[in-house]
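Dropping a structure here in structure tokens format, bear with me for questions.
With one protein chain held back, the other chains of the complex are shown just where they sit.
Labels run A, B and C following the written order; every chain starts at residue 1.
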Amino acid sequence: MDTAYTSSELMIINAARLLRDGDVVFVGVGIPNLACNLARRTHAPNLYMIYEAGVIGARPNRLPLSIGDPTLVSGAAAVCSMYDIFTLYLQRGNVDVGFLGGAQIDRFGNINATVIGDYAHPKVRLPGSGGSMEIAAWANRCYIMTPHQKRRFPERVDFHTSAGFLSGKGERQASGVRGKGPQAVVTNLGILEPDENGELILTALHAGATVEMARENTGWALKVAPSLRITEPPTAEELRILREELDPQGIYR
Amino acid sequence: MDTAYTSSELMIINAARLLRDGDVVFVGVGIPNLACNLARRTHAPNLYMIYEAGVIGARPNRLPLSIGDPTLVSGAAAVCSMYDIFTLYLQRGNVDVGFLGGAQIDRFGNINATVIGDYAHPKVRLPGSGGSMEIAAWANRCYIMTPHQKRRFPERVDFHTSAGFLSGKGERQASGVRGKGPQAVVTNLGILEPDENGELILTALHAGATVEMARENTGWALKVAPSLRITEPPTAEELRILREELDPQGIYR
Amino acid sequence: MSKLCTLSDAVSRLIHNGDTVYLAGFTHLIPFAVGHEIIRQGKKNLTLARATPDLIYDQMAAAGCARKIIFSYMGNPGVGSLKVLRRMLEAGQLEWEEYSHFGMITRLQAGAAGLPFLPMNLTAAPDLERVNPNYKRLTDPYTGREVMALPPLNPDVAVVHVQRADEHGNAQIWGILGEQKEAAFAAERVIVTAEEIVPEEVIRSDPNRTIIPEFIVDAVCHVPYCAHPSYTQGYYDRDNAFYLEWDRISESDEAVQDYLKEWVYGVRDRAEYWEKLGEETHRRLAVSPRYAAPVNYGEY
Partner (left out) sequence: MSKLCTLSDAVSRLIHNGDTVYLAGFTHLIPFAVGHEIIRQGKKNLTLARATPDLIYDQMAAAGCARKIIFSYMGNPGVGSLKVLRRMLEAGQLEWEEYSHFGMITRLQAGAAGLPFLPMNLTAAPDLERVNPNYKRLTDPYTGREVMALPPLNPDVAVVHVQRADEHGNAQIWGILGEQKEAAFAAERVIVTAEEIVPEEVIRSDPNRTIIPEFIVDAVCHVPYCAHPSYTQGYYDRDNAFYLEWDRISESDEAVQDYLKEWVYGVRDRAEYWEKLGEETHRRLAVSPRYAAPVNYGEY
């Protein structure tokens, strides 16, 4: 097997490692789905996958290509309505982990998935919140996977689609939302985590990446954790599962 | 066949005649259930029966002995949760007719099914509202079937479990509730209907009953409609369906 | 992870004196066996919540398990009144808190949904609002009209009886659904009892039928005939004769205690209770099959 790996594989594998056995995870399609399935096949066999389409405990036979793929339903433990998934599961506090994505993530982990530019006259109209406004607020923990690019990491998002730590951890706590907010942003260069103020700082680099590369590709003055570590490289087994079992066509490579 | 009939049969048959073909009816057990099934087998074949237990379009093979009898479910068109039946069906305005009952019905059609005497120290503790508080408010029309007795027809109810016309039609209208309120009280002596002020007045007598009998058994000064009519006696066919098809064991005779 | 255990173990481990318990089921699937086990274990000071207390709360109150009752219709369904509870309320021996059915399930729905309250349209019937301070008025910010509101009900424990469940707790119900799902999601702990424990492949062959997912369930108990004298759709009929008989038994406290002695304290568990009911009752409550039309989910 080719043990070189792509940026996507690196992000998927590092995100998978953040999941804990027994976590109930609100899964999106694409790379978060691969991260969850990889975790289930390695250290978290009891990971419980639920989808905003209302599918509970999915065990897909093939790689789902949309969040409502029929393979998610056949063999699942339960199906419920969208109103139920957002109330009984998410709002009630039954979801441990949510994955978030967006065009912009700012210094305090706030996310923009709505517009670049002015809302009423958008320069770029993005898809919008979908489930993310509530996932960011109510899942116990959130993770973000994104390529490390300056335009994706502005000092402040143009539109506040879903909450990170707002202007700092205190503000999120004072808001009364139940979740703890974003716990890690996994990029192709390393991992950012919130410090005690909720500011995203560099806590890990992947082998081969440097602090300078991370700083150059971040839109704010990126702080570096004193305990900066180097992530374990993907193992042959992780790569094998990802390539042979989960994404044999290499759609997300 | 014995063409004499009991008070119950008289009430059931007269109540059945008030139902219209195509009505969606919130059915209780006991004599309202018999009235609905009689109407379906005579002039209202498209009567649609729904139950507060969440059963929609029931076609029971046997006489249901409780509101949650399994015979209501086997062969029904749909089953839903209690929350759905009270919201999607009743509160949304999809229910044409509700049947109500209680220990006391007053001059303006208000009903007490909660307590006789003081609420905190009840002389007689009755079962309470169940579904009737909302049925009385939100069904388009309501009907009441009750023996004609003075203690059941006080000037004012001890406890206001469900709304008739409050202190008069204007007060109900001003309250903003969607249903039109009680449209008729069918007793063993005749039928009371609300006048333009919402006061229950005698509009019909069954053959053999008199205005004096009705007045003696009513707790307020009962007015008589100028158009007082005599109800059609039960037909042989109505009695046959009731006795042979619906209640062959004579449980509600 | 299997959560299978005996009912006695589940009750002893998950239900504590002073808890608010919700034995779910609207006439259907009422977990009588669990109520009887609670009585046998001598649980005390429980707050018993149920839309329709039915015979089971009459029995639990008579056995001295209850401090308070929360309800919306305190009747013997299809028969008349619940005479034990009625006597206790009239004598001031039991606290109570009362709603309409819709109020009760609105509280459960708010509890299940994680909401601090839910609104309801006005009913023009003021007295229940007057005697129960949990009812509050709000102004609808869109029309300026008033609505009523109720806060969540989050029982310490919900007990839900189902036709079939897997050992993890994924549970399926058909027939009357009542407030089973809402009670389970609203509660802090959930006990599922089932007529049949099935392989998870059976559950997963029909995911739309699943009402309760495993990860909110704390214990799964295999308790056939758990619901008698209530019923389980497709498994056995409602014992209407016993509902009528209870109307006579519950006339006197002595008869009630005799009943408890013979049918609750006098048997070890539900299996012994069912055997004691005898073959004639088994025959009377047996149901011939009527199957749902097949449904194809497709192999994807």
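Observations
We adopt the following convention: a contact is a pair of C-beta atoms (placed from the backbone, for glycine too) under 8 Å apart; a residue touches a chain by one contact, two chains touch by 3 or more.
Just so it is clear, the structure is predicted and the values come from calculations on it, not from any experiment.
One chain is not displayed; in the complete assembly it touches the shown chains A, B, C. Of B:Pro70, B:Pro122 or B:Pro154, it is B:Pro70 that touches the chain left out of the display.
Between the chain not shown and the residues B:Val79, B:Leu126, B:Val186 or B:Leu200, the one that touches is B:Val79. Annotation: of A:Ser81, A:Thr210 or A:Thr235, A:Ser81 touches the absent chain (contact as defined above). Contact between chain C and the unshown chain involves residues 114-121, 136-138, 140-143, 145, 147, 149, 151, 163, 173-175, 177, 198, 202, 205-206, 208-209, 233-235, 237, 287-300. By the touch criterion stated above, the residues of chain B touching the omitted chain are 24, 46, 48, 55-57, 59-62, 69-71, 73-79, 87-88, 91-94, 138. Residues of chain A that touch the chain left out of view are 29-30, 52-55, 64-70, 72-74, 79-83, 86, 90-91, 110, 114, 119-134, 136-138, 159-163, 166, 172, 175-178.
As a working rule, only the chains that are shown with their structure count from here on.
Common neighbours of chain A and chain C: there are none.
Comparing the centres of all chains, each the average of its CA atoms, the largest separation from chain C belongs to A. Our note on geometry: chain A versus chain C, Cα centroid distance of 40 Å, whole angstroms.
Between the Cα centres of chain A and chain B there is a gap of 58 Å. Shared contact sites, meaning residues of chain A that touch two or more other chains, are absent.
For chain C, residues touching at least two other chains, in rising order: 181.
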